Structures are given as structure tokens and as C-alpha cells.
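One structure below.
For this view, one protein chain was removed and the others were kept in their places.
Every chain is named by a letter (A and B) in the order it is written, and numbering of its residues begins at 1.
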Amino acid sequence: MIVNININGQMHSHDVEPRLLLVHYIREYAELHGTHWGCDTSNCGICIVLMDDPNSDQPPYPVKSCTMLAAMAEGYEIVTVEGMAKPDGTLDPIQMGFHEMHALQCGFCTPGMMSTGRWLIERHPNPTQMTDHEIRDGISGNLCRCTGYDNIVKAIRWAAAYIEEHPESARTAR
Amino acid sequence: MATVETGPGRHPGWFGYANGDTFGQVKDAPIGFGHMKRKEDARFIRGLGDYTDDVRLPGMLHGAILRSPYAHARINSIDTSAALAHPKVAAVVIAKDLETLGLAWMPTISYDTQAVLAGDKVRFHLQEVAFVIALDAYSAQDALQLIEVDYDVLPAIVNCRKALDPDAPLIRDDKVGQTDNLASPMWEAGDKATCDRVFAEADVVAKQTILDPRSHPCPMETCGMVADMNPNTGQLNIFNANQAPHAHRTVYAQVAGLPEQNIRIMCNDIGGGFGNKVPVYPGYVCAIAGSIVAGAPVKWMEDRSENLASTGFARDYLMYSEMCSKNGKITGLRVDTIADHGAFDSTAQATKFPAGFFHIVTGSYDLQGAHCQVKAVYTNKAPGGVAYRCSFRITEAVYLVERMVDQLAMEMKVDPIELRMRSFIRADQFPYETATGWVYDSGDYHKAMKLAMEIADYDGLRKEQQEKLQRGEMMGIGVAFFTEGVGAGPRRHMDILGLAMNDGAELRVHPSGRAVVSLSAQTQGQGHETTFAQIVAEELGISPNDIMVRHGDTDKTPYGLGTYGSRSTPVSGGAVAVVSRKVRDKARQFAALMLETRAEDLAWEKGRWFVRGDPERGATIESIAEYAYSATNLPEGLEGGLDANAVYDPPNLTYPFGAYISVVDVDPGTGKVHMRRFIAVDDCGVRINPMVVEGQIHGGLVEGIGQALMEIISFDDQGNCLNASFMDYLLPTALECPEHGFELGETVTPCPHHPIGAKGVGESPCVGSPPCIANAVVDALYHAKGIKHMDIPCFPARVWAAMNGNAQPPQ
Partner (left out) sequence: MAMQTPAPCEYSRATSVDDAIAQLQALGGNARILAGGYSLIPMMKLRLANPGHVIDINPLERELNYIREEGDHIAIGPLTRHVNMLESDLLDQHFPHIFREAEAVLADPVVRNRGSMGGSLCQSDPAEDLSGVVVACKGQAVLRGPGGSERVVEMDEFHIGPYMTCIQPTEMLVEVRIPKRRGFGGAHEKVERRAGDFAIVAASSALAIEGGKIAWAGVACSAVGPTTMHIERAEKALVGQAPSEQLFAQCGQMAAADCSPNSDGRGPADYKRHVAGVLTTRALSRAAATALR
């Protein structure tokens, strides 16, 4: 069946098996390798991408792309890590924050983790006031084996503070 | 060549970005050691990492492995006809097919053999039985279901205590002369007679059986390979995430009978290793064989259940131990261990050390006598044992000794830190030879322990514990102190499969003054592209932004044994420092020519040679580089160019150490353990990049939380693996960690023999944290209920059982 998905503002159209998972549509058909996979049981969050409902004013929210059929993503806009920076290359604050605070080591969980981090900031009424518990709870669906999470919490805080100082930097990817 | 501005952080606009970030260039990079953000981040934060599953080659096929549903069974027949008839299947390979290539069995690092695909019998649950090659990954999985295997189930051994029972089924009937399930005969260290005497004279003896259960390193990226055999040229290109590419290449050359120089292994980005990506796995050999047979590239990527159930596990040491004291000080330790190696002995360690470095089990204490013995058995479980940031069994050793110290402290009714302070090797005793033959070169244990106590407010914690006890609340304070030996190793003592455990480095400074250093170490996230550039920067005064670190490609890097056992800084770091100094010395020769003086009249300050007493007359490393390539007249013996290579043979291991304190709260109604605080003071000698060191420590501490509280690979009586998915193999999330973060401290005792005084730190946090947290839980149980021991993992149900006096080992 033909499945059309808007990924990072670009429409992709491919003839795929109905059972094809979104993560594989992104990796094999749209050929965007930044979205990874790490388990079989929807626990690890490595495959997380942002999903944007054009009919809702909710900010793009993280979904586990291994637990969606590609067909289910039609009509939404998917934002992968490749779509986080602006077209001119300006990095999203979450990307900058991860670099500034050493929130990545092997980089494998990073795209999914940044997606969740970005969402935590966008959905919170007062992101720089997020407590440690709120951030940790917010990323509890994202496993990381390398960093021990402390610097990820700091990176998310850094990004929230950056956005507060540079409001034009929020929501850069479209 | 276009004129470009050189210097830190500046590059042609090609990679320029609006916010000043340039690809792989880091702002405010120190020229040498210090806090520096990572160069490699640039691609990862943009999703441009290049991992094994990202490899796409024209005509590439996909492999999938059919695995055994039984732990122990005879294979009567395998019918692949239905799978072969699947329209998208290119080939199905079974043991019989591999036999014709001589690949049905492969050698292991421990001089055993391991089945690539099971032919006669399956010997562990989810062992490899058949390899399907199809046009796409989904079809490969579909085709697995079409293969029919007829098994006769046999009784399975899953309990290592029973492996040597006279009526135990023989697992390795494939080995000529094997009559029982002994995998590796008794190996011992220490002096038994001295040890017996010490125990005879002791005041107090503590005894305990302690299990360090089977767990798994579980990197976020599973194992896999793309094998591409070009039938026309005989060139085998391999894309594979592995921690020791040169060693693997040598193994494939031997196993597949291919010329070593025709094999190229490219490890691009690796999504975590932790020892899981050290062994050669059957899937790799299948991918290579598949590529040879199909005449096309073959990709094999395992799924998470295969990773957990069949790849290199960790620990599984059953240890009976006694520790004794005299006059208030620890004096003796003896340990008798059964090591469960699974169905094939594929433990990865230096040849002369079948129990790895377990005999460092005397720990950080000035003992009068010690003896340890380890024998290894086969069981119907997956092969492995040396993995998960273990420093070759040092995790097991430190777990044992630190649990025993707490046990002894309980028997002696002494505070556990007080007992350690009395018993530590003193700073003035270094270099110190232990009762089991190690020579620790340096350390100041009391200082580290005191610092940890200060950060933790240890006395305050003990007061709080008493107050809580009055109110029926359970709080535990755990302590662990570790010394480990890393950076294997001196070639006279240490080899793996006969290959000396040395590492190489090659450094070339280009005419532009920028450099490339090639390593045999293999990063899986440790930050090598930054830290090794910093080593060169420290030695030569070139910005780390101008030093490219090349690794991972066997065609482009010097031979070496790879990254595990915290080797990178001690061994490869040593090699890089040595090769940088060679380049600096060569630069001196050129500078002498440039400045028309003698080399011995020159002095060095970072970045330039200058005339002693006349500092205005000097030559920067950049100008020297240009000169080296362009000078028309060079004296006899001085070759043009500014480069060097080195193979570093470490004179000894290095001995990082640390003092850890943790605080837990235990719910008395449910047994649930909550990690409140974790204080870690580490001494890893000189720190190249404190930011990277701290990141390593954070990660290792969380792995300790995992091992202490929730990670275990367990089996039922039939040998079925019960934890082969993330539903049941539980890794800590951010919520399982102390809410306000880890509290780190440092002491610095430089390594006396290492070129830059560094010791390495990668595994330390994973060594010190499991016993620290186990001790905390037991401390809570002890103060509330008088319970002196429970085995990890401390699941709520297991803690509750222990609280009620029913502690059982988990398997």
C-alpha cells in the first residue's frame, strides 16, 4: 500500500507492506538514519521521534516509532533528529544543550532523548522551573547506558534557560 | 590550496553554522588537558552517526538466525525446504554447510571451541541453529518460522553447583577426552599455608557464600555486522561494531583461512560496548560465510532478545569466602569460587589468567595471608563471563571483598568505615605487594575515604539512621572501597590468543601544522576523538581542534588489542604520549637547523622550541612542520616529514581506586529500595578531561544501581532464559538514580610509570558501585532486623524475603 508521511516538512511516498513499522519507514525508505532502535518490547525509547498533529495546538510529542505502523503516521508530521536544526544549520537549543553539558557519549540514545527533552520544555508552562523529579520522570521512557542521566537532566535545563533568553530559538524545526 | 585562517575554532565557511558552531570544532578548546566539550558530538546531535545498521551496500542481503527453544537437546534433523522455497530467501545455512567451509566450530579467546551453528546438539536456550539469508529483514524473520527442527530434549544443567555432580549430563561431548563439565581446572593464587596460619591465629572469622549473579552489559546498540566478500578481488570488507578490530581480523584470518591483509574491518560508530562487543559471535561468522556463499554483502543485526540471551554475559561467580581479623584489623581472606562459563568457554581474558584478575580480591587491605581458588564449569547457558565493565573479573573480586569486609565488621561489631581505615594499605607502604602477587604502584586510600565521608556527612547519616530506626523506618548506608588493576598489559605477562596486549599509535603532523593521530584503541562512546587529541595537544601545543583522531579502521590504524578493561588511557594513552614525544624530539632536530643552533641548546614550552636564555629566538611547531616537509638540506640520519609511530608496552598495570558511599531507604512494608544518594570519590591519576571522566563515572554508577537492584539473567529448571527482553531485563531509568544527581569528589595520585600519570577510569564506577549499594541494603536490614546478608539483585520481593530471614540466592 502507498503510505505518505510528512517527515521534517518533506512529503515521502512509498509503496510498503502494511506491517512496515514507522521506524523502518524512516530508516529504510526515507533513508534517515538518525532514528535508531534498541529493543523488541517498546521499553527503551531509542526509536523516539516527535509527532505533530497539524489539527491540534499541542506541541509535537514523542512517540515510539517502533510501536507504530508507518501507515498510522499518515496525516501527521514527523520530526526526526535530522529535522531539529534550522535549514541554515542553526542547532535547536536541545542539541546545543546536549553538547554543552556532555549529555551524550556513544550517541545511540541521543536522538530519542533529545526529542523527549524538547517536548518536556515545550509542554511545560514554566520550563526553567522544572524540578529534578519532573525531568527524570519525563525521560523515564528513554534508556541510556552511557551517561548515567545526570548530564541529560542538566542539558534539558540548559536548553530551557537558553530558550528563555532567546525565545526566537524555540520550535525551530519545520 | 586556498588560504585559510588557521587556529582554534576557525574553518572555511563550508561547515559554518549561524550560531558559530562548526562541524567537529569545539569552542574554548584547551591546548592540552582540561574541560573540553567533545568534537564527536557534532555528528551525533545531528543524527549523523554511522552505526552498523546504518550501512547500506548495493545488493546487500539480510541474515537472521534460527535459535533453539531448548537448553539441551539432540538435533535429529533440520528441514529447510520450506524456508528455501520462500520467494525472498536467497540461502539457508546450517552446520552441515559450514562444515564444508571448516567454519562449523570456531576457536574462542579461552582456547576452547564454540559451535557457530549447532550440528549435533544444542547446548543453551536460544543457541544458533540455522542462518537464513533473504532480500530484506522482515522476510528473513518470516523464513525462520518455516524451518523445522526435530529435537530430542535432554536434561539441562543450570545450577553451577550441580555441574560436577557424578550424574550430571555431559554437555561438551563434542570435546575429545571431556568426561565431565569442568571447563577450566582449579586455578589458585596466594599462599595457602600462610593463609591457614593467619586464620588459625585470628580473633574473629566471618563466613559467607556470596553469589555475583549473571547479568548483561546490554549496550543500547545490539551486535551486528555487514560482511562484504568481493569474489573477484578476494577482499573481505567488514563493518562491525567491535571493541578489538585488529584482534578480530587476526581471528577471522585464522578461522576462515583468508589472508589477513585482505580483511578490512571498519568499526564506525559504536552504540556502547561495555565488553559486550569484545567476543567473536556466531552471527559474525555466519554473515561472513553467507557473504562468501551468496557472493553479495550480508547484513546480520541481532535483536534485543538475542543480545540478552546469547551474547557475552557477565559475572556468574559463586564464591564461598572467609575473612578474619586480629587485634581489630583485617588479616586474612580465603575464597573458593565456582565460575559458571556457560556452554562454551569464551571468556575474554589474558591467556595466563583463566580467572582474569580475580586474585586482586585482597582488595585495598594490608592482609597477612590470602588464598583464592577458582574453577570453571560448563552449564547449559549462553557462553561468556568476562564483560560489563569488569576489568577481567575485578568486579567479582571487589564485590566479594567489600561484602566480606562489611560481614566481618558486623561480626566484630565495628563500624564498616572504621574497620576499613584500620586495615587499608597506608600511603607510605606503596609500592605494595599483595598476598596474591600484585604490586600496587601508588595510592592514598585514607585520604579518599575521608573525603567521601566529608561529602556524605557520614556521621550525620549514622545519626539520621538511628533516629529513623526509632520510628520504624529503614535506612541503609553502604560503603565500598576498591582498588583495581587496569591497562593490560605488559607483554611479558599478558597476551590474548598469543597477541601481546600492547597498543600502537601513529602521529603525523602535516605541513599546515595540523595533525592526525591513529590509534588501535576503539571508542564506543568514551570520547577518544577529543581526549586523545588533548594528549597530543598537551605534548605538542597544537589545538585539539586541529588534531584528527583516527580509529576503527584496520587498514588505517596501527595494530593493537582494543578498548576494554579500561585500557584506552593507560595503554593507548601511553602510546599517544610516547609518539607525541617522538615527534617533539624530531621537531627539536628541525628547530635546531632552523635556528642555527644545537639541539641541546633548545628548551621547550608548549607549542615551541626556543633557544635557552634567548626566548625571542624560537620556532613554533607549525613553522617546524612546514620546514620538515620543505627543507632542502637535511643532515645524515634526519628524514624529512614530521611523524612517528610507537607501540607502547606498559611496564605494569595501573591502579585506580575509589571510596564510595551510598544511602538507601527501604520500604519496610514492600521491600522496595530507593536510591537516595551516591557519593563517589575516584582517584584515576591525572585526568585528561574532567568532563569526560565524570561522564564515565556517572554511567558506571548507574550500571551499579542496575546490578545491585534489578539486573539478572536467570533460568528456569529446564534452562529457559527468563530475562531475554527489556520487559524482564531491567535497566535503570533516570528515576532509579539519586534525584539530585551523583556527588563526585576526586583525589589525584599520579601513576608513577605512566607517561602522563593517568590511570584510566572507565570501569571503576562499575566496580565500586554494586558492593556499595548491596552493602547499603544489607546495612538497612542489619540495623532494623539483624540480617547480615542478601544476594543481589535487591528486588522488592527478595528484600522482603531477606527481611523475614528467608534470604535465598536468586538462582
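Following the convention adopted for this analysis, contacts are C-beta pairs under 8 Å (C-beta built on N, C-alpha and C of every residue); 3 or more make two chains touch, one makes a residue touch a chain.
All values derive from a computational prediction rather than experimental measurement.
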{"item": "Per the touch definition above, residue among B:A137, B:A244 or B:C684 touching the missing chain", "value": "B:A137"}
{"item": "Residue touching the undisplayed chain, where the options are B:D41, B:E128 or B:D303", "value": "B:D303"}
{"item": "Residue numbers in chain A that touch the chain omitted from display", "value": "1, 17-19, 21, 23-24, 37, 39-43, 45, 48, 51, 61-64, 66-69, 71-72, 75, 116, 137-138, 140-142"}
{"item": "Positions on chain B where the hidden chain makes contact", "value": "53, 62-65, 137-138, 140-142, 144-145, 224, 299-306, 667, 669-672, 710, 714, 722-723, 727-728, 730-733, 735-736, 795-797, 800-801"}
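Simple rule for what comes next: only the chains that are shown with their structure count from here on.
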{"item": "Gap in Å, rounded to a whole number, between the CA centres of chain B and chain A", "value": "30"}
{"item": "Chain A residues within the chain B interface of the complex", "value": "17, 19-20, 24, 27, 32-41, 43-44, 46, 80-82, 84-86, 88-91, 95-96, 98-100, 102, 104-111, 114, 132-133, 135-137, 139-153"}
{"item": "Residues of chain B touching chain A in the complex", "value": "16-19, 21, 37-38, 40-51, 53-54, 137-138, 218-222, 269-272, 274, 303-305, 524-527, 691-692, 694-703, 725-727, 731, 733-735, 737, 739-742"}
